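One protein chain is absent from this view; the other protein chains keep their places.
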Amino acid sequence: MKRLVFRLAAIATIGAALSVTTESFLTLTNLLNVLRQASLTFLIASGLTFTVLTAGLDLSVGANVGLSACLAGTVMQSTGSVALGAATGLVFGAGIGILNGLMVTLLRLPPFIATYGMLWTLNGVTYWFMGGDTIHGFPAGFRALGSGYWLGVPVPIYLMAALLFAGVVFTRYTTHGHEVFAIGANREAARLSGVPIRARLNLVYVLSGAMAGLAAIVYLARLNSAEADIGEPLTLPAIAAVLIGGTSLFGGVGSLLGTLIGALTLTLVVNGMNLLAIDASWQPLVTGVIVILAVWIDVMTRRRAEATI
Amino acid sequence: MRSIPGIGYLLIALVLVFTAFGSGFATVTNGFNIGVQSSVLLLLALPMTLVIMSEGLDLSMGAVLSLAGVVLATLLMNGRSLPAASVAAIAVGALFGFANGLLVVGLGIPPFVATLGTLGIAQGLALVITGGQSVVGVGDALPALYESRPLGLPFSIVIALAAFLVFRFTFRHTPFGAYVSAIGGNRESLVLAGVKANRYHVGIYVLAGVMAGVAALLLTGRMSSGHPTAAIGMEFDAIAAVIVGGTSFERGKGSLGGTVIGVLTIGVLKNGLNVLEVPSSLQVASIGVLTIVALVIESILEPAARRLWRSA
Amino acid sequence: MTRLPAFGGVKLVARDLRFAARCSWLVLLTCTVTPAILHADGERIAVFTKNQTNPYFQMLRLGADNAAKQLNARVTHYVPTRPDSIPDQMSQIEDVITKRPDAAVFVPVDFKAVAPGLLKMNAAKIPVVNVTDRVEKGEIVTFVGLDDYNVGLATARYLFTKMNGAGGVVILEGVRGVQTSSERLRGFKKALEEFPKIKLLASQPANYQRLAALTVTENLIQSHPNINGVLAANDSMALGALEAFDGANRKVLAVGINGTKEAMDAIKAGRLLASGDNNGFVQGCIGTMAAIRRLRNLPVPKEVVFPATVIDSTNYKAYDLLDSQRSCPKWESVVK
Partner (left out) sequence: MRGISKAFPGVRALDRVSLTVQAGEVHFLLGQNGAGKSTLIRILCGAHHPDEGEILLDGVSARLRSPADARRLGIAVIFQEFSLVPYLDVAQNIFLGREPSGRLPGTIDTRKMHADARRLLDTLGLRLDTRVLAHQLGIAQQQVVEIAKALSQDARILVMDEPTAALSDHEIERLFARVRALKAAGVAVIYISHRLQEIAAIGDRVTVLRDGRNVASLDAADATVGELVQLMLGRAVETTYRSRFCERPGAVMLAVNDLSADNGMRAATLSVRAGEVVGLAGLVGSGRSELARAIFGADRVVRGTVLFEGRPLAGGPVRAVRAGVGLVPENRKAEGLALSRSVQDNMLLAGLKRLFPSGWYRGASAVRLVDNVIARLRVATPSRERPVRFLSGGNQQKVVVGKWFVAGSRFFIVDEPTRGIDVGAKAEIYRLIEQLVADGAAVLMISSELAEVVAVCDRAYVMRDKTIVGELVRAELTESRILTLAMHHA
């Protein structure tokens, strides 16, 4: 818990600084706007958190969102049924997750190189499949999922809350959740305690893929169109959110609440930069610095912890 | 490492297929085309081989190359001499290489996250310096050098060959090559042998940065301008070439010769697909699939060697 | 209804392989048969475009295909593997030169950086028609494209008049450093000078991407409650901005440029006010026709610049066609 308090304090300071410098920051609509943007990053980052908990990583989430959104959009257009389209997106997202899982478990490939190869393969397939076309014009009801309001609160925020709840239940109140943490903390000890390593790793990568599929549907609704390069700018912020949230790359330590806080922190910074009219080309620089800072803190806390063994 | 890795046969097969189907593929000019196009990639893939052999990864090479190119072009535009501007570009590369080294070796940050961070920083700097514009007016010293044909070969091919020979010499005939394999294979024994392992480990990343600077010379000469996002994504082709060439992530297994074959395989694949007029979107997917296939082959061959080792 | 690209894609690949086979057979033939006879028709045109992802270039490629079919020539498309990648386009130019196409329709990724590539094509005596982004150096048969400055100016003027010359407006720029976005921005700024009471609240780049435009606009809405108009450098960004305003339950007058299919639907539905015509399809047609005319030694003007027309709810019908229904206008009707 100590780690989360430290991160909440960080958000409060950024928020305070912004509210002082721009008067439009501390308005309800802006806060809701930040929450909605953060909820989209959180969608992808939540699935990613599980892979990082097992000391692995899924670099293909961005490309996964791109392909799943295009496929879902195409099916939605041709069959006219939103449900079928959404199902396609989720199924394809999870399917890519299964492929990643198999590469990590059966072929025992280092997770980040396997998913890095998958990232470029998916990019190629999406470009070829779309061939430059875009699919647009989805029914209003569906678009509400992305940009609609319910009781004055943007819909994606409910989705974020539901996902957070499901994630916390999974990590704290299911045996599989505990086993995922154990695999990350000490994989050999978990194996020798009868934890089915392969099954859990596959589960984790399927979750990551499925979350990317879900995010694809929400982006589809929010953007009201499917384009080939929709997923390209999403991978780095998702990884940054997980790391800023305190989930350690070395596995076994972290939480979904932390990832949510990470997503919020990142979105706040970008929102702040926009409000302060800072040129957009500074954003990759700032994100890069934040990622390194977050991981450095993770390494330092880990070193201090290890010193006591 | 001594025998031709399996990928050598794939390269020969590709060449045969493209010669049969693609008209104009098997001509001298097209051969030079492949050579010129692959030379920049080889300059990135050579140091990337050493990085991967030391169980690391450098995602920032593409962005650092673009940044170095932009710095080079800006200096040339303001009238600086070619040698001075070139030294500055290579210095920028070395600086980012050193930063990567510090983050990975000094602070112990996992390599791909550290270099993901520096990628963002290098790309950000390039965008900020140029405001997104490409930098032209680099004068004619660099383009002339690039168009020159020492020994009858295009300049960039000569540079790439020279780089390969230098790397091969240092790898074979100086301790550096053995130490890189030791850092990946059994780092503790290197330390116990009294070698300052950290120094060499940082050196690997500095070398990657320097080569990105050198590659920037070629790319800026080729485009006679610098562009902030010119080489984004090239680091993936470099990593793919190294893996396809048989270098593995564990235990310091690596071969520079294999990497050269990997680079040529990708060069031939791209060129051939162009000559065959296959839709280019398939080209990106084909390189991704090629990498995964190479990884699969390696993981199948590998366990045999790994089991022996574990029982020792 | 958009045709399903998946099947189109497969068809494309099959046709290409057949084409490649035929082509190699053809080359053998040309080595034996004197080349002059061949040039009567069936010329081979190489079409270079910037990326796979922007619908504008997809329209341009369709235009080129349509023109080639009409004039019995053959077209092959070269698109960089990585969107907007300069080295990729350079490599493709070099590869294509070995294939010795009869002519090239060339949309440079970066109008300054790809000059060496153009010079190589000039050296190889391949006539080049420059489309969309005007190249700085190198010989070109003609330039076919839009006067981005004028279309920016006309579109901005249209928006400001609809806002009866008053209120706050936000500009969404394209990819910084690309000629089309800097020219269109210059046009927007010129229009602002003509309407003193229009206040420019903010001007941010959104890289011609819909998602970026959505996020940037959402944030701008927070800091500028009184936005009345959105001036976007292309349709994707305009529609992205509209999504943001929908998300904030607010109405706004928005205009874009390119006249894409999606913009037509939005204008028809009354969501989008207007779109500057930069019809990629017609540019593809005229560019290819110019190349073919040059090969058949027919007169080709130094440049073909389309007038700046603004498409709105009154005249969108002429542009609201399905891809399949579109066909190239006659050369004489466009080139005066």
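For the reader, a short list of remarks on this structure follows.
Here the chain labels run A, B and C in written order, and each chain numbers its own residues starting at 1.
Following the convention adopted for this analysis, contacts are C-beta pairs under 8 Å (C-beta built on N, C-alpha and C of every residue); 3 or more make two chains touch, one makes a residue touch a chain.
Given the structure is predicted, the values throughout are model-derived calculations rather than measurements.
One chain is not depicted; across the entire complex it touches A, B. When you scan A:Phe25, A:Phe42, A:Phe181 or A:Tyr219 for touch with the missing chain, the hit is A:Phe181. One of A:Val253, A:Val269 or A:Val299 touches the chain omitted from the figure, and that residue is A:Val253.
Per the touch definition above, the residue from B:Gly69, B:Gly97, B:Gly185 or B:Gly233 contacting the chain not shown is B:Gly185.
Seen from chain A, the chain kept out of the figure touches residues 172-179, 181-182, 185-186, 188-196, 252-253, 305, 308-309. Although one chain is not displayed, chain B still touches it through residues 1, 172-175, 178, 181-182, 185-186, 188-196, 251-254, 305, 307-312.
We adopt the following convention: only the chains that are shown with their structure count from here on.
If each chain is drawn as a node and touching chains are joined, the picture has every node linked to every other. In terms of their C-alpha centroids, the spacing between chain A and chain C amounts to 34 Å.
Between the CA-based centres of chain A and chain B the separation comes to 30 Å, rounded to the whole angstrom. Across the assembly, chain A contributes 124, 127-128, 131, 279, 281 as residues in contact with two or more other chains. Counting partner chains per residue, chain C shows two or more touched chains at residues 9, 12, 52, 79, 81, 176, 205.
Contacts from chain B toward chain A in the complex involve residues 57, 103, 107-110, 112-114, 116-121, 123-125, 127-128, 131-132, 236, 239-240, 243, 249, 279, 281-289, 291-292, 295-296, 299. Chain contact summary for the complex, chain A toward chain B: residues 57, 103, 107-110, 112-114, 116-125, 127-128, 131, 236, 239, 243, 249, 279, 281-289, 291-292, 295-296, 299, 303.
Interface residues of chain C, counted against chain A in their complex, comprise 1-2, 4-6, 8-9, 12, 51-55, 57-58, 61, 79, 81, 83, 176, 202, 204-206, 209-212, 214-216, 218-225, 236, 239-240, 243-244, 246-249, 262, 265.
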